[in-house]
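Some notes on the structure that comes next.
Apart from one protein chain that is not included, each protein chain of the complex appears where it belongs.
Right after this comes subunit A.
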Amino acid sequence: MKQEIIIAGFGGQGVLSMGKILAYSGLMEGKEVSWMPSYGPEQRGGTANVTVILSDDRISSPVLNEYDIAIILNQPSMDKFESKVKPGGILIYDGYGIHTSVKRTDISVYRVDAMDVATEMKNEKAFNMLILGGLLKIVPMVKLENVLLGLKKSLPERHHKLIPMNETAIKKGMEIIKKI
């Protein structure tokens, strides 16, 4: 089994760290993983994306033509990556700031209003974990216990106290994702 995923949004939304946690979770399951960031001069507000591949077999190219799953977190990323989802693939987006509807009819589209919920939770940093929860609800590619292990591995020890908050956000994300 192989999942080729692109996560794309603004810098500061936690795009790269969400990819990292997914990659670490895959590592915990004994999968082959690759994490390839676009490492432009992206600060908060610029565009950022990361390609994550989880696979049972050796991974060839970290650079891809098209993706099984696209996670789209802003309009520029929608414009760029909607056409790059494989036929039959999955597109997950956060409704906040997206003002075009998805035109593709040959893919499954899901919406997760993570920005709104994170604002309600008064915790903007939960944003990317809400998205991750939504993804794992639709494609349970890694077990929740391994995501928590992955969090532990990818966060410095001084932030380990935040893991329960992240777990809550992941579970909440699983609840709020809906099919379009």
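FYI, a contact is a pair of C-beta atoms (placed from the backbone, for glycine too) under 8 Å apart; a residue touches a chain by one contact, two chains touch by 3 or more; residues count from 1.
By definition in this document, contacts and distances are computed from a predicted model.
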Absent chain [UniProt protein name; select from "2-oxoglutarate ferredoxin oxidoreductase subunit alpha", "Aspartyl/glutamyl-tRNA(Asn/Gln) amidotransferase subunit C", "GDYXXLXY domain-containing protein" or "GDSL-like lipase/acylhydrolase family protein"]: "2-oxoglutarate ferredoxin oxidoreductase subunit alpha"
Listed residues A:11, A:37, A:76 or A:97, member touching the removed chain: A:37
Residue numbers in subunit A that touch the chain omitted from display: 20, 23-24, 27-28, 30, 32-37, 39-41, 59-65, 153
